[in-house]
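Working notes, structure below.
One protein chain omitted, others in place.
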Amino acid sequence: MPSRYRSFRCSVPWLILLLQALLLLRSFLGFPGVSDTYSPSNSYPEFQDVNHMVIFGFGFFLMVLRRYGFSSTGFNFLLVVLGVQCSMLAEDLLVFLRGEQNEVGLESLARAFVSVTAVVISTGAVLGRANPVQLIVMTLVELTFFYVSRYINERFLEVPAPLTGMHVYLFGAYFGLALASRFPEAPPGLDKSRSTPKSELFSVLGTVFVWVFWPSFNSILPFLKMQAVINTYLALAVSAVAAFMLSALTSKDGKFRMAQIRSAVLAGGVTISYTAERIHHPWIAMILGLLGSVITILGSHCVQRCFNPALKLQDTSGVHFTFGLPAVLGAVATVVLIVVEDGIDTRWNELSRLGYDAFVYIGAFCQTISTALITGLITGLILNIKLLKAVHVSKYFDDQFYWEFPHLSVGF
Amino acid sequence: MPSRYRSFRCSVPWLILLLQALLLLRSFLGFPGVSDTYSPSNSYPEFQDVNHMVIFGFGFFLMVLRRYGFSSTGFNFLLVVLGVQCSMLAEDLLVFLRGEQNEVGLESLARAFVSVTAVVISTGAVLGRANPVQLIVMTLVELTFFYVSRYINERFLEVPAPLTGMHVYLFGAYFGLALASRFPEAPPGLDKSRSTPKSELFSVLGTVFVWVFWPSFNSILPFLKMQAVINTYLALAVSAVAAFMLSALTSKDGKFRMAQIRSAVLAGGVTISYTAERIHHPWIAMILGLLGSVITILGSHCVQRCFNPALKLQDTSGVHFTFGLPAVLGAVATVVLIVVEDGIDTRWNELSRLGYDAFVYIGAFCQTISTALITGLITGLILNIKLLKAVHVSKYFDDQFYWEFPHLSVGF
Partner (left out) sequence: MPSRYRSFRCSVPWLILLLQALLLLRSFLGFPGVSDTYSPSNSYPEFQDVNHMVIFGFGFFLMVLRRYGFSSTGFNFLLVVLGVQCSMLAEDLLVFLRGEQNEVGLESLARAFVSVTAVVISTGAVLGRANPVQLIVMTLVELTFFYVSRYINERFLEVPAPLTGMHVYLFGAYFGLALASRFPEAPPGLDKSRSTPKSELFSVLGTVFVWVFWPSFNSILPFLKMQAVINTYLALAVSAVAAFMLSALTSKDGKFRMAQIRSAVLAGGVTISYTAERIHHPWIAMILGLLGSVITILGSHCVQRCFNPALKLQDTSGVHFTFGLPAVLGAVATVVLIVVEDGIDTRWNELSRLGYDAFVYIGAFCQTISTALITGLITGLILNIKLLKAVHVSKYFDDQFYWEFPHLSVGF
């Protein structure tokens, strides 16, 4: 189908070029006092960890499909480097709106990386079904709406800035789901949508990287870094243990299921993300990790058997139960923790203030999730217009549609 | 054999659940003043390196067998996250016995990681022959005895704490060997016990990670961190060079042998582990690295040809010559170094004190190795009782016995 390919040539490069030119122009013009300053920073190792986790970890985490390895890593890489630049622009804008002094530094880069994770997660939901043009448009739209949602949370609901950044899992997962619901379903028996042991091994490699670097990710925004690291670590450890336990319990003959374990070991990191710097007792972190793993494994059963078929939804790499459900649990846990903590501090005397606090956090949570769902749906509709040349169902999950294979005769 | 599978379902998850519940309970109750405190720490990058090395590096280092990739990484992951939690409890207990103030912090986590390495090493000896139930029980028993052995060394022989932690290679290797001797031998011609070039490549990947992060591992306990880093690095570099040299010298037609090289490049790190912070001259570190590599390559010949067949011992991933022999060499080198150093300091006047020092270190070494051998043997006997459902010899080295393969039709 050469005509279709040629069309990619006319769209992808020019779209990227346009974007990059805009970003360069912005960087050249700069907001007042932006482009001349570099801030010093001590958190370089943490930044490197996050960088590594988002580009390498998630890139290989997504490499599950048997014939989609190049695209999984390649497109993830492209979207991250594009998205980070867009995010830096948005971060600048946020700082500008707050009226603070702006700087290009590791902090700003690190915050940009955290936001881009929303895009990476959403990509997982439409993995193998969206073409690069769609993915790039999605990146732009999603980042814009994510920053709008963050700004509302920060400005009108007065949620602390690090916490609004942590809504990234929630936003990414539900945006991706709403988006995926607008893509035509792949035929059920498609061989290419399955994994092979080798592709699973690469995916395990990526998962381990994400797991190892998660404490850095959760501690890059908060102030109490060490506490965030240790709580995240404990939650991750417990959720990894629980993942093996639950996988053996729920499978047919007591065997482990790698796909489930890959999702569930990460659940603890998502669940604890909001509260990592706030928890003072290790056992709370451990309980949250355990609950995260439970909700992921149970969720993967319910979602795949009841929810998805009912809504005719296809969620290629299971972002709903890997990131969505644990993030919901984490958001609920935050409200409970804050209310209980404040309640104990005030000896339950100022119930009205407690109620207000809870209201604010629940409001931020509902606002994020509904913005994600609505904008995701709209984006899904936009992405499937004819202009963006959606991929035909028969070409789903196939590297050869996007990449040259000079070694094709050799066989995969 | 569905009956056998169902039995796993009745044992593995509940065993894990019980353990995790106990750990949670302990964390909830806490020793006096334990659970409320977090200590600040500056060694986060080193901690991440060790974390990465133990979970990722060793997990992929063990991925040699052609049909055992999932289990090698997966079980290593499970044992490490379980073991770290148990170790933290044991570390708490040690600190409590010393009468010091207890804290949950990166130091405590890092020390726990170092101890868990004993379990990882022992796993290598029974790789592919022990089922998860046996491995979990082994983890608990081994960690208990390792801490008992450390406590004896620290309390009664007055060996400094960082040094007792470094007995981890010695203990892990000989515990694993004694354990492995109680497992029925795999039939010699078993195809599944061999490696493929692809599985070797993954193993090389893991080895390089272990190699790169070893300086962090050896420097996480001592006080003079930089000296430990540089000495370890020099020892590793020389032992890597020597590994290639000796591999070409000892092979039939001057070719390199990947399996040997993988073992020998790591030998320097083991040999130097005890003395890394104590050595003041780079050339001593280099000599130790060279000797470590020599003993590993020669040992691999002797052990595989004479020792193992005589004792009917099967050591799947060669922990005896990879970790055991270099650790013995390192222990001997420690005694020599300490005696010589003290001798020079005192101008060889206080020979009785020198003798006493040497006696103490040799005592600690003998105590560790004999505890490892005896408890390993006993544990091996316990693990092979009927209750724990030892794997039948024909099911050795096979992922399909433990993992679901929905992609089975695709072929490995």
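The letters A and B name the chains in turn, as written, and every chain counts its residues from 1.
Going forward, contacts are C-beta pairs under 8 Å (C-beta built on N, C-alpha and C of every residue); 3 or more make two chains touch, one makes a residue touch a chain.
Model, not experiment: these values are computed from the prediction.
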Option from B:F8, B:F209 or B:F321 whose C-beta touches the chain left out: B:F209
Candidate in contact with the missing chain, chosen from B:W14, B:F156, B:F223 or B:F256: B:F256
Residue among A:F60, A:W211 or A:F256 that touches the chain left out of view: A:F60
Chain A residues touching the omitted chain (full complex): 2, 5-10, 12-13, 16-17, 19-20, 23-24, 27-28, 35-36, 38-41, 44-45, 48, 51-52, 55-56, 59-60, 69-70, 73-74, 77-78, 81-82, 84-85, 104-106, 109, 198, 202, 399, 402-407, 410, 412
Interface residues of chain B (partner: the chain not displayed): 45-46, 49, 66, 194-198, 200-201, 204-205, 208-209, 211-213, 215-216, 226-227, 229-230, 233, 236-238, 240-242, 244-246, 248-249, 251-258, 261, 265, 280-283, 286-287, 290
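Here is the rule we use: only the chains that are shown with their structure count from here on.
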Chain centre separation (chain A, chain B; CA means) in Å: 35
